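Left out: one protein chain. Kept in place: all the others.
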Amino acid sequence: MCRFLAYIGKPVLANDLLYRPQHSLIERQSLGAQEMSIPINGDGFGISWYDFELDDEPCQFRSVHPAWSDMNLRYLAKKIKTPQMFAHVRAATPGSLVEEINCHPFVHGRLSWMHNGMVGDFPKIRRALLRELNDKAYDAVQGSTDSEHLFGLFLNNLRDPTEPVTTDEMVEAMFAMFNDLNRLLLESDIRSHSYLNLCVSNGRSIVATRYTTNPRVQPASLYYMFGKEYVADDYRCYMIPDEGQSEAVVIASEPFTSVKSDWIKVTRNSMIIVDEDLTIRFADIELPFEKAEFVYQ
Amino acid sequence: MCRFLAYIGKPVLANDLLYRPQHSLIERQSLGAQEMSIPINGDGFGISWYDFELDDEPCQFRSVHPAWSDMNLRYLAKKIKTPQMFAHVRAATPGSLVEEINCHPFVHGRLSWMHNGMVGDFPKIRRALLRELNDKAYDAVQGSTDSEHLFGLFLNNLRDPTEPVTTDEMVEAMFAMFNDLNRLLLESDIRSHSYLNLCVSNGRSIVATRYTTNPRVQPASLYYMFGKEYVADDYRCYMIPDEGQSEAVVIASEPFTSVKSDWIKVTRNSMIIVDEDLTIRFADIELPFEKAEFVYQ
Amino acid sequence: MCRFLAYIGKPVLANDLLYRPQHSLIERQSLGAQEMSIPINGDGFGISWYDFELDDEPCQFRSVHPAWSDMNLRYLAKKIKTPQMFAHVRAATPGSLVEEINCHPFVHGRLSWMHNGMVGDFPKIRRALLRELNDKAYDAVQGSTDSEHLFGLFLNNLRDPTEPVTTDEMVEAMFAMFNDLNRLLLESDIRSHSYLNLCVSNGRSIVATRYTTNPRVQPASLYYMFGKEYVADDYRCYMIPDEGQSEAVVIASEPFTSVKSDWIKVTRNSMIIVDEDLTIRFADIELPFEKAEFVYQ
Partner (left out) sequence: MCRFLAYIGKPVLANDLLYRPQHSLIERQSLGAQEMSIPINGDGFGISWYDFELDDEPCQFRSVHPAWSDMNLRYLAKKIKTPQMFAHVRAATPGSLVEEINCHPFVHGRLSWMHNGMVGDFPKIRRALLRELNDKAYDAVQGSTDSEHLFGLFLNNLRDPTEPVTTDEMVEAMFAMFNDLNRLLLESDIRSHSYLNLCVSNGRSIVATRYTTNPRVQPASLYYMFGKEYVADDYRCYMIPDEGQSEAVVIASEPFTSVKSDWIKVTRNSMIIVDEDLTIRFADIELPFEKAEFVYQ
């Protein structure tokens, strides 16, 4: 499937997140992810980031090239210093199209969105899903991925996707999206399972999920770490522990630094919420998705 | 051939230089340059820029796509604020390869380089040119364009291309490059003419040339403007006049704002030098290139 | 907008159609179309062709690169010998995405489809159009262009788009598509005009249209020529006149050979039908599109 990372906190150099870690997303996880059955993520990549000194909308840089050989990303990473960044390396669902518009993260208005996983039998619910969307959410969906259609469903649950969105509104819209998807899957009698590690940000807070409809397996891996500061020095990359309030939080598909003790696994079928002050809280995702008779194909 | 622009001065938003002007490099000159016989510049593009708060080396972003449709550039332009930027849209010499490594600007160490024009009968002098280069300059040439080989010849005339370079050293190396090229053309008895509008920067000063070996025609067009500040407001883009010292200088293949009176044409076969304090001076380029018997093919 | 050509008849080398003509689609019309207000067609290209010795489905080769610099096309053109070929150079509607899935020709089952023009205010009818489609036609639409959505509407008017289709079925489906589009435009009260030079083939016959809803201007140009054989010799490209039955027919946005007398203009708002035996017939397209109060925007 895919691998991603999200950072929020003190401005950090993209290079320190993307290239310098021992098990870096761009040079290691794209070629040899460790916690996935298929370790190759060569079907494009993307990053999004915010610079609030300039404006409130994320910048997006995506490409269909494998991340590991992209020279533009290599240069850009040394010049991007940002308080909030998403990065994603893609392994396209077999048969799906590798086009720039299908690369994550997706952005709309002030929001960024990315996904690691898949919606079971997505083609069978696509039309029904699109029918539900208001025009703004509908027009926001430009490509053909299940991931971006979920983003459409999320946007559809916001008052107005082009307006500022609070942390709580993101949490509510995420839950509403899960409910809508659940209903659509049931209505179409879909029996393939879905894997829904999702991540959304307004630049100032992040909501992420680790979820699968399949009761017999674990969801795709998801970790987080937090501290006073994320540091990449000559020897290693690590998180300086905080005393009280965190000033840096990382969420990632798999640990990318060598200090394994920094990393905490996100619980199965739960939501992790990093608020504007970087406090972290969790919520369970409980849905009737998990019907015993579901058979993963 | 190509079109380019260079900016130096107060930090400016790339979007204000590249997209907002009425006759913008990215959306207008790439599709319909006005001062060239072939108006299409669709064979890739590139930008380079500096952010001295982070480091002294330029960032480079290049692509083989036509500039006018590139979504990454459109996003990036809104997030790059820089005191020195190069931008270039390319019309490849027919038969030459449209590859990312052949897109301008070229960067090496702390330097950026771009070219509008061509070296007459370049394939006939390529081997001789490369033979002259020291190993550092040789290794800096990665592609197959005449433009990047001229950059190699320029780097070959610096003490050490990986060290900081002053304005005067750039001027000297540029003159030396013209002399070397002149000699190479004469030695190979090349009778096709060359068009050499070149631009090099160390991020803090710029040296540019407007030159042709052909006595019967004008060199490709080259303009500059200077002032207190370059502004893109809701109505137009223009330069606020300075009182005394300039704080912003633009050099461009053709005027891209609608305020024509802001723009001054660079004299035929001369060099324009914008120093670290943004003072502008000129130098003649006089070379025995211009032999009457040369026949432009 | 775009430029295209279609060939049907005795097997011909793609190179003779695409590169050797004086005003060739790939090297001339892509850079300087003569019968369009905007002469640049640099937003990708594509070809489709049939080889009935192997199977009945078209081969498709598309790229987002400008046609004029694509080395793969240059090589392939010398190795493709085919009785039916489409070729298309694209000028994307401003703001639309330059992705491979948005390049013409589109293929589905045994059919190829291409379009020169635009649907007025297409975003306003897109959802309504998609709602009309049966699942097969819906799933055939993979990209976001108006052109491919028209193909969807055409497929929707066939019994089964994956089955063999006769010339007459193509003619009927084309008329039905015009009717459906007409209704959709009226229902949404669209007042922008549409330009619909369309071309569809099953490999053995071709149906093409030259049409605009705008009563005040001409549709985009469309020509045809026919004869015993299309020849590209050392001096020129031309059609050998036939004596009786034609064995080669070309339909093209603009004449690409220098023998202007070979070319005949297709009448305004009509359909040209080239049958399996290469007889050519015409039909008028008369629709209530052409309401006087329509204002072209």
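Read from first to last, the chains carry the letters A, B and C; within each, the first residue is number 1.
Basically, a residue touches a chain if its C-beta (ideal position, glycine included) is under 8 Å from a C-beta of that chain, and two chains touch if they have at least 3 such contacts.
None of the values given here were measured: they were computed from a predicted structure.
The chain we do not see here touches A, B, C in the full complex.
When the whole complex is considered, the residue among A:Ile40, A:Leu54, A:Val231 or A:Val259 that touches the unshown chain is A:Ile40.
Listed residues A:Gln22, A:Ser69 or A:Gln218: the one in touch with the omitted chain is A:Ser69. In the complete complex, the residue from C:Asp55, C:Asp135 or C:Asp160 that touches the missing chain is C:Asp55.
Within the whole complex, the absent chain has one touching residue among C:Lys78, C:Arg131 or C:Arg216, and that is C:Lys78.
Although one chain is not displayed, chain B still touches it through residues 97, 99-101, 123, 127, 130-131, 135, 138-139, 142, 144. Although one chain is not shown, part of chain A still touches it, namely residues 31-32, 38, 40, 42-43, 64-66, 69, 71, 92, 97-98. Not every partner is drawn; the one left out touches chain C at residues 13, 49, 51, 54-55, 57, 59-63, 71-72, 75-76, 78-79, 81, 100.
Basically, only the chains that are shown with their structure count from here on.
Chain A and chain C touch with mostly matching residues; of the residue numbers seen at this interface, over half occur in both copies. By C-beta contact pairs, the most connected chain pair is A-B.
In chain A, the residues that reach two or more other chains under the touch definition are 100.
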